[in-house]
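Complex shown without one protein chain; remaining protein chains in place.
Take a look at chain A:
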Amino acid sequence: MPLRAKVASSVSRTAAALSRAAGRGDGSVIGGWIGLKIDPELLAHLSAGRAIALISGTNGKTTTTRLAAAAVGVLGRVATNSFGANMPTGHTSALAKAGSTPYAVLEVDEHYLAQVIEATDPHVVALLNLSRDQLDRAKEVAMMAQLWRAALARHPDIRVVANADDPMVVWAATPPATHDQRITPPHVTWFSAGQRWHDDSWVCPECGSTIQRSGEQWWCTGCPLRRPEPQWTVDDEGVLDPTGAWYKVKLQLPGKVNVGNAATALAVAAEFGVRPFDAVPRLGDVTSVAGRYAQVVREGRTVRLLLAKNPASWLEAFDMADEAPTLLSINARDPDGLDTSWLFDVDFAPLRGRLVLITGDRAYDLAVRLEVNDVPFQYVRTFDEAVRAVPPGRLEVIANYTAFQDIRAELDRVN
């Protein structure tokens, strides 16, 4: 590493440690920010000599990164940004902090994927899904798929692990047909992790025709784009690998969604030569991810935290939550997006029959939504009030980003 990079890396680690000591979060953003100020090429320098996997998508990337890091850990030490700091500052900080590791598994915000591919020269890129998320400031779904596609077309050597169930992802992973013999098509491994949310992929990104669905299959009615045959699939509490071998996956994380995330993690690890047989036991050691799925006992209630940031992830949260009293908390601060319209894209009907409580800055938006959805609810002003309002036993908490962080802070920053 050049001297400037060494200095930058060291200062970055110190800044992160100071920030942590001062109680200002985990320090990964400020540390990376300072390091990149000293050496703008720091991320590239820190990446050199490591085999890196990047994991991106609208939903599931923090959890899948955690599971993939556990799986790749079969081979040796793995650097990872396990606190969800998923922009270049976070990657820089994670690699600086880790010292020299042969491997890195990095979660990447979907807007930064192209930039991080350029900086880190990854061995494998995993593309999970693309759906609407904070449209008041985020890129539209089709535009994001286009950016991914362009970035991957510039790097045909990268091995791609991609979700066969999401038309936008499939299109992004398969660059336009070229007749130039010198350009090799990218190596794509397809997995099937399911797609509960279809409302952003009715229109073909290639030709604008309607996309049809039947069971798990989908195809464009106007061009050859269709669901590729996946090599990794989820089946009956387990994962089928490309050879057809089935592995039982026993996770501590809830829901079928997370079995899909496990399949993705195993597919990523396989690109490094990790056998599923060796990796599967490690997946079962993961208990919570940056507070997600964490369980805390408070006044005789077992509180479990689930994060849901956009319509697709709410559907997943309903899949993960037990049939138990449920607190929903909604904010609309900057990190959440200022617009609450998406509440009407979520069907809250699965909550009927449960005791539902609502809170958060934008609880009234949620109240209007639940009323139209015929889901009875009780409004509470605070998290503590919610805890006291439910009988002893389980309390499921589903919250969007800053609401989740607020409740996590009340629970002493549980990880």
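Annotations
Convention: contacts are C-beta pairs under 8 Å (C-beta built on N, C-alpha and C of every residue); 3 or more make two chains touch, one makes a residue touch a chain; residues count from 1.
FYI, contacts and distances are computed from a predicted model.
Think of the chain that is not pictured: of "Extracellular solute-binding protein", "Dipeptide transport system permease protein DppC", "Lipid II isoglutaminyl synthase (glutamine-hydrolyzing) subunit GatD" or "Methylmalonyl-CoA carboxyltransferase", UniProt labels it "Lipid II isoglutaminyl synthase (glutamine-hydrolyzing) subunit GatD". Within the complete assembly, A:369 is the residue of A:91, A:369 or A:408 that touches the hidden chain. If you put the hidden chain back, the residue from A:10, A:210 or A:252 that touches it is A:210. Within the set A:319, A:345 or A:410, the residue that contacts the chain not displayed is A:345.
Looking at A:44, A:142 or A:411, the residue that reaches the missing chain in the full complex is A:142. Although one chain is hidden here, its contacts on chain A can still be listed: residues 132, 135-137, 140-142, 199, 202-203, 208, 210, 338-345, 364-365, 367-369, 371-373.
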